[in-house]
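Only one protein chain is missing from this complex, and each of the others stays in its spot.
The block that comes next holds chain A.
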Amino acid sequence: MLTNQQTVRTALLEALPLALAIAAYGLSYGVLATQAHWSLWSTILMSLLVFSGSVQLVIVAMFISGAALPSMLITAVLLNLRNLLYGAALADNLAPASRKYRWLLAFGVSDESFVLGNIRYQKYGADPLYFGVVAGTFYSAWVVASYIGAYLGDLIDPVRWGLDLAFPITFVALLIPALTQKPIIATAITALGMASLLHHMMPNSEFNLILTGIIAPLVGLYIARRSHHG
């Protein structure tokens, strides 16, 4: 039986490298938010309340391009779909916690905390304390990095320093390592073709993003099923 102290120490140690990656991402978000002309308060409030890298970066980018609230909302729902999956997989892990604490832990569900929480569960069984420390570490890194990014973004001219390039390049750096299996590659290639075509047909339409987000994964699904049956 591991003591609480040991659990906290292990959780901090395992969360740290990922927290640094999250901080780098949070920095990009903070800088991007200043390009949307958001105040420091709005930028940090979003990190405090939403705590989601993909949702925040995507929505701020859409905000800059002048998207309407409903299309931003649909995109956020689409991006959040995977949280259902993560939550479902983590449910047994978090079950021993009281209801109130479990709701708090649910707020910490993200790509990274899901990965660590799942590995821990498979090794030691349910451990809400471990998950709480991991999620808390990521939350702190995210909020502090957003603040630093927003502060820096306000002081420097983003175009001069190439910070407007940070967003597409960060996404490329996140995307490429994820392209490991045929269905994922097929999804990405379809999305590339579809988004380019839609952009050509309807420049400035925020529906391009939603349409691509809904339809391109169907091609990935088709490829996955075909190779499964074949």
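Worth pointing out:
We adopt the following convention: a contact is a pair of C-beta atoms (placed from the backbone, for glycine too) under 8 Å apart; a residue touches a chain by one contact, two chains touch by 3 or more; residues count from 1.
Assume contacts and distances are computed from a predicted model.
For the chain of the complex excluded from view, the name given in UniProt is "Branched-chain amino acid transport protein AzlD" [choices: "Imidazole glycerol phosphate synthase subunit HisH", "Sarcosine oxidase subunit alpha", "Branched-chain amino acid transport protein AzlD" or "ABC transporter ATP-binding protein"].
Annotation: of A:L105, A:V133 or A:A150, A:L105 touches the absent chain (contact as defined above).
Of the listed residues A:T10, A:S54, A:N118 or A:S140, the one in contact with the hidden chain in the full complex is A:S54. Think of the hidden chain as still there; on chain A it touches residues 21, 24, 28, 36-39, 41-42, 45-46, 49-52, 54-56, 58-59, 61, 63, 65, 69, 72-73, 75-88, 90-92, 94-95, 102-103, 105-107, 109, 161-163, 165-179, 183-184, 187-188, 190-192, 194-196, 199-200, 203-204, 208-209, 212-218, 220-221, 224-225.
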